[in-house]
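Remarks on the structure that follows.
For this depiction, one protein chain was excluded, whereas all remaining protein chains were kept in their positions.
Chain nomenclature is as follows: A, B, C, D, E, F and G, assigned in order of appearance, with residue numbering initiated at 1 for each chain independently.
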Amino acid sequence: MNRSNLKKLIHDVYKQKATPEEAMEMLKYLPYEDLGFARVDHHRGLRQGFPEVIYCEGKAVHQIIAIIDKMVKTGSDILATRAGPEIFEGVKKIDRKAEYNEIARAIVIKKRRVSLKGLIIVATAGTSDIPVGEEAAVTAETMGSRVERLYDVGVAGIHRLLDKTKVLMKASVIVVVAGMDGALASVVGGLVDKPVIAVPTSIGYGASFGGVSALLAMLNSCASGVAVVNIDNGFGAGCLAHKINMLSVR
Amino acid sequence: MNRSNLKKLIHDVYKQKATPEEAMEMLKYLPYEDLGFARVDHHRGLRQGFPEVIYCEGKAVHQIIAIIDKMVKTGSDILATRAGPEIFEGVKKIDRKAEYNEIARAIVIKKRRVSLKGLIIVATAGTSDIPVGEEAAVTAETMGSRVERLYDVGVAGIHRLLDKTKVLMKASVIVVVAGMDGALASVVGGLVDKPVIAVPTSIGYGASFGGVSALLAMLNSCASGVAVVNIDNGFGAGCLAHKINMLSVR
Amino acid sequence: MNRSNLKKLIHDVYKQKATPEEAMEMLKYLPYEDLGFARVDHHRGLRQGFPEVIYCEGKAVHQIIAIIDKMVKTGSDILATRAGPEIFEGVKKIDRKAEYNEIARAIVIKKRRVSLKGLIIVATAGTSDIPVGEEAAVTAETMGSRVERLYDVGVAGIHRLLDKTKVLMKASVIVVVAGMDGALASVVGGLVDKPVIAVPTSIGYGASFGGVSALLAMLNSCASGVAVVNIDNGFGAGCLAHKINMLSVR
Amino acid sequence: MNRSNLKKLIHDVYKQKATPEEAMEMLKYLPYEDLGFARVDHHRGLRQGFPEVIYCEGKAVHQIIAIIDKMVKTGSDILATRAGPEIFEGVKKIDRKAEYNEIARAIVIKKRRVSLKGLIIVATAGTSDIPVGEEAAVTAETMGSRVERLYDVGVAGIHRLLDKTKVLMKASVIVVVAGMDGALASVVGGLVDKPVIAVPTSIGYGASFGGVSALLAMLNSCASGVAVVNIDNGFGAGCLAHKINMLSVR
Amino acid sequence: MNRSNLKKLIHDVYKQKATPEEAMEMLKYLPYEDLGFARVDHHRGLRQGFPEVIYCEGKAVHQIIAIIDKMVKTGSDILATRAGPEIFEGVKKIDRKAEYNEIARAIVIKKRRVSLKGLIIVATAGTSDIPVGEEAAVTAETMGSRVERLYDVGVAGIHRLLDKTKVLMKASVIVVVAGMDGALASVVGGLVDKPVIAVPTSIGYGASFGGVSALLAMLNSCASGVAVVNIDNGFGAGCLAHKINMLSVR
Amino acid sequence: MNRSNLKKLIHDVYKQKATPEEAMEMLKYLPYEDLGFARVDHHRGLRQGFPEVIYCEGKAVHQIIAIIDKMVKTGSDILATRAGPEIFEGVKKIDRKAEYNEIARAIVIKKRRVSLKGLIIVATAGTSDIPVGEEAAVTAETMGSRVERLYDVGVAGIHRLLDKTKVLMKASVIVVVAGMDGALASVVGGLVDKPVIAVPTSIGYGASFGGVSALLAMLNSCASGVAVVNIDNGFGAGCLAHKINMLSVR
Amino acid sequence: MNRSNLKKLIHDVYKQKATPEEAMEMLKYLPYEDLGFARVDHHRGLRQGFPEVIYCEGKAVHQIIAIIDKMVKTGSDILATRAGPEIFEGVKKIDRKAEYNEIARAIVIKKRRVSLKGLIIVATAGTSDIPVGEEAAVTAETMGSRVERLYDVGVAGIHRLLDKTKVLMKASVIVVVAGMDGALASVVGGLVDKPVIAVPTSIGYGASFGGVSALLAMLNSCASGVAVVNIDNGFGAGCLAHKINMLSVR
Partner (left out) sequence: MNRSNLKKLIHDVYKQKATPEEAMEMLKYLPYEDLGFARVDHHRGLRQGFPEVIYCEGKAVHQIIAIIDKMVKTGSDILATRAGPEIFEGVKKIDRKAEYNEIARAIVIKKRRVSLKGLIIVATAGTSDIPVGEEAAVTAETMGSRVERLYDVGVAGIHRLLDKTKVLMKASVIVVVAGMDGALASVVGGLVDKPVIAVPTSIGYGASFGGVSALLAMLNSCASGVAVVNIDNGFGAGCLAHKINMLSVR
């Protein structure tokens, strides 16, 4: 459309419907508008089920609610991560459709339901890793991917995981969430031949160094085909997994 | 075949050609054989264009050549990474089809040419990052993906990258290879909405700490949808990119 | 039982009570069931005096009490570590036998008293290390090992330790708990020829880096036969010491 | 020379060509006095619009107010950084001219308005980096430099920055404030040929390690002409940028 | 000019000297050309005495000589850093004007002499820091700045530095090069009110960690107005100092 | 008390209530004598099949041979670790019984064969970890333990390990040797209920940081009952495993 | 030898060539007695003005008061470090002589005044370093050394320090307390030829890493004769300085 706008403008000048001066005035927005294309593409992407994302940590409650209020009015879907219940209280007043995933600490507002596509598996090593896993899951779901959860399948009791080999095989991409030794990523990466997105968590104490032990273990996974996101970055993993999953359904 | 062995065994029992005791004896190997199935699947996957991979660093030349010799005889495709020219000299004598990518320091033996599918872009920030980029590219190509190279498009001269926005848009997945500040991953991640696999390299000196600066920058990318592999791990990135790319062509 | 299920199935096929197809269908669950055996073994192991262990940190009080309530009903022994007094208040209401080790912050429920076997010594360098030492001691005792405590025998006053050489000699394994310089592990490791499990603690400030100084010192112990667990991991040390101690009493 | 000057001076006094008072005046140029001069120069510099700076973190409210009270009476301009609103409450009572920059958490007292000179641009990658950016901006402004703010122009949406290329070109020095991947410093450094002062911020989580990821990325910037100050050190960057900017207006 | 090119193009269309299709064809290069302008500006900057810079580490001798050969033919000035004598041997054959700074390990080719402007001081703490200091000095000189060297004025004998206070005062910017404790940067920063660019060096052993001790000390300088570049990055410091110095002479 | 016991003893001797021999017997329990005894015990232990151990790294060939020569003459068994083939050449000349384990780089001289007792399993994740595994194995064997090797059973192909569950169950202690992600320790620790000694290796590159990734993963093992020795410390693991194994055979 | 000496002594007693008293006298030189003596020496040392020291951090108020109460009754002098005012409230009730150094957070009880000997200088770089400096000063004073304080003489205004060169020269040992860049230790170490004990403090933010920047700078001091204690360890520095100072007054 920008392209067609441009085409129309040039034709208008050619047909002298517009003066060179008017054209110059409009063209000075060109580089910006060209890049704006990216933005427009982005907006389009968003309208296709991809919500606006607000990272709430470090923002005041009233700020977040103001942002969401403004977005809701433009008809945008909303995903707010790292949001405490007090934020949800405020958001609920703005839009009744707002839903709260207490474990993921995520608020979702979806304007209309769409059928979820493909299959992402989100696996966590322990129960303490579930909040990060849920953040990944709710992110991918809000963006339009189908997600199956395999929680508490850590390698200290490996039969729990082996039991699930078949379902792992069916996914187009697997998100592995683990703290401490991060070993689950390597074991899953060895069992399946699909992309594995590993999320180290800050679960642990002492020499886990807030997730560094899991991060390093995952970066050094002896299984090929494993990539890693930041510690506790469930959102990033869910977002990337969605992008990968979408490749399989197009 | 394992599956058919099992089938045959059960039929033999059904037909009383084998006693339950004999069956029990054989079935105790089942879990192994079952898992062996995974191995067979894996082998099958390999026959579908996925080569055997030998990581040469720290292995003696004669060991590597012996391994490849044995594999070549089974008709397997071969990918040998981190291989010096002296290794290639030996491999060439075993199989004339062996090709050497001097920059990637990779040896490839492909039994028959297959058409490469989909599109992966491998982008490097500087010229010093090219060996790692080539390792990623040759890995993905040997596995069956089409790869386009965008080398030396680092952010210190960002127009070089912006000029290539259109080609970036066409890929199903982008591998970004950068040392030092690792900034290219974030900029590419902001320009496209496709999965980005970031590979930090050990290029740099002083406070680059052998690639740690780029690794951390990439893990903290302000663009969502970026995941990271180990420092200089071109092979891992190429392998993962291939897995993702294959999702788009199936 | 799994095994007997399997046996029965094979006999059913042999007797043609089941078709090969039905058998194949059931056999595909075999690996899981086989591994399920491991789980049963595990349970059996637990019934032999090894309690269920609940790590309380990061769990809500009501969650912990619910877990323990459920376990208590199955007749299981309980060990809950890192448990504040408020958790004990709740647990006491569920089971009167619950005991609280305030220093170790551990709750223990033992269904019946068993005589403690072998000898583990738990030595701490300072008084501040005692909570971690107590966690190790109570863990090993709950699992069935006899434990003797040598607290505050740090090397800054080495005669305190040397006075205890004789008792050190009698143990089958020694747990050494120390923060700061972690030197006690090396000195004990040099005095005795028994396995030494070293536990670095986060006691200290500044360049102790939360236990890293003690951890590194212990990993680099000039005495051979010293192995190390995570910082403040009294539970892990107690558990491992118990496993080692049991070897000597079997 | 200093020595011969001294010799001549002493002889002049001996011959009563110079009075003791004149000698004392000149002796303050002795190397020692030279150092005293540095102090005097410094004072003079301060009177020329350069305020006294009080770093409030870790000081008690009453201490800070006492210090400012004393300074205000000497007619000095004041810049107090990392000052909470409760400090401003106290300062306001001392001097009505006191102004509070809530975002920068800075208190400024300027005795008389002076026209701001040259041009410094302070750019931040995200909205969370703005407090540090404001600290830099208010520092430079209080010292006498003109500052233009470009906030939220991070590389994940690079068109926002490219749109501003022209204004970047006009500055004599650019302060770039960014956390996480710190990539903005490299991109800005590549776009302009002016000095760039990079300020890493502690914005981020996990492997951002409190600003270390941005710090390392900035130290390893692939663009030449970038120097770095401490994490979150908006004051230092503003102060240095002012010194550089002043070179262009003299 | 781009602007005027654009204006001309639009007028040509208006006057129907160019068809809309021709205009579209040319306009699609616009964003690129706009950024290409940056490149042209950059080139112009280079022609104004700013040489092409080649970082030789990790490049083969024949590669470097080929690059320089090509550049020399375009009439460009050359600065090659981290260049061993064997590279200089080759370069001398290409261009007789090539000069070699053995200490800085830098090769310079200047087409015509220009008078050096302003004043940069490069100070080193010890004699071992001189190679890095020389790299900074030769970089700034090749770019057109006048440089004065103050070598071996470390704080362990502080009178050596204090004797030079007056000359420090005259510079527009000071580059301080120091390893180990990096203390010189703070002392110089406290003596003068000019911008200080600190360069940590890898001089030292043990807990200097290849320059990390000096790097951290400099980042934490108690003097305001000090910024830091990468360890051993004499080139970066020289380049930035030149940019700052040029502000004072324009 | 010791003091009063001593006083009483001396008085008894003085009064000839005790003979000097009785006094000597008692005095050997003095703490000092206790320590002396430790030495004697230690020596005795050594004579019971425990060899003298020489760590060769950083020692000159002639020094090592001189040490061994001297020991051999006292009839001691010898274990020399980290010994290159040039050292073995020299040792062979001193004692024909000397044997060289090329992979472990260990020289062993056993005066007489003794039957090996108990069972230690040494498992390695990859083939590159074998040298460290061999050092552990040869150490334990030389000290008198029976060792079974399970090499190349890393978790990227977990069926290789699961196939060996039965043999793992039979060992009294398991040494797990792994680099990179160190995940094997957790998986083995979860499969068996025996003590596990984990040895991180320096195998890997980039973010393996010379074995730190494996070290941290092992310290944070999600399986209880795992303790860790220094990176590449096969000797320490073998020595500790032997001490533990001996508990089960006494 | 020790053994034969002992044997001879016992025989001498038995033969009544030596009295029990003579034997006891000699036996105290036994290594054990030596150690016992060390304890006695230590006690004696303490009675000679060296107080009992209680590190209060992490201990409950009632515990500390109980310890002090017990000690006070034995007539011991007391030094309690890291003691909040609430502890002093309790201690004051036990012993009216108790004094509280609010800045050092130290409680001192001296039974009788003794004249302080020698001269220790405690210098701090900034005002924020004073609490640590005071801890060092009060420790040394309580032990019996004369202390002179030079606070806020950091190198950013080096004339403040140079003015004090003469007094620095008179001390037998100098304690230098500094955070951030730790540069004061090197400058003082270069000015005087007396032992310098450097205390890094955790003052600073960002890349000061809780005192690591100062610690590393001090360990790498370009001045010889500087040794370092733990971050914020004013007590350790005061204690060591006292030991050194006492050498000069004996």
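FYI, contacts are C-beta pairs under 8 Å (C-beta built on N, C-alpha and C of every residue); 3 or more make two chains touch, one makes a residue touch a chain.
Keep in mind it's a predicted model, so treat the numbers as computed, not measured.
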{"item": "Which displayed chains the hidden chain touches across the whole complex", "value": "C, D, E, F, G"}
{"item": "Full-complex contact with the absent chain, from C:F88, C:F209 or C:F235", "value": "C:F209"}
{"item": "Of G:I87, G:A104 or G:V229, the residue in touch with the unshown chain", "value": "G:V229"}
{"item": "Absent-chain interface as seen on subunit D, which is shown", "value": "6-7, 10-11, 13-14, 16, 19-20, 23-24, 27, 30-32, 35"}
{"item": "Contact set of subunit G toward the excluded chain (per top definition)", "value": "2, 29, 31, 34-35, 38, 41-42, 45, 53, 162-163, 165-166, 172-173, 191, 193-195, 197, 215, 219-220, 224-230, 235-237, 239-240, 243-245, 247-248, 250"}
{"item": "Sites on subunit F contacted by the missing partner chain, in the whole complex", "value": "32, 35-36, 38-39, 57-58, 200, 202, 210-212, 215, 230-233"}
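By our rule, only the chains that are shown with their structure count from here on.
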{"item": "Chain pair with more C-beta contacts, B-C versus B-E", "value": "B-C"}
{"item": "Distance from subunit F to subunit D - Cα centre to Cα centre, in angstrom", "value": "60"}
{"item": "Separation of subunit D from subunit G, taking each centre as the mean of its C-alpha atoms, in whole Å", "value": "40"}
{"item": "Of all residues in subunit E, the ones touching two or more other chains", "value": "31, 35, 38, 162, 191, 212, 215, 219-220, 224, 230"}
{"item": "Contact pairs between chains, per stated definition", "value": "A-B, A-C, A-D, A-E, A-F, B-C, B-D, B-E, B-F, C-F, C-G, D-E, D-G, E-G, F-G"}
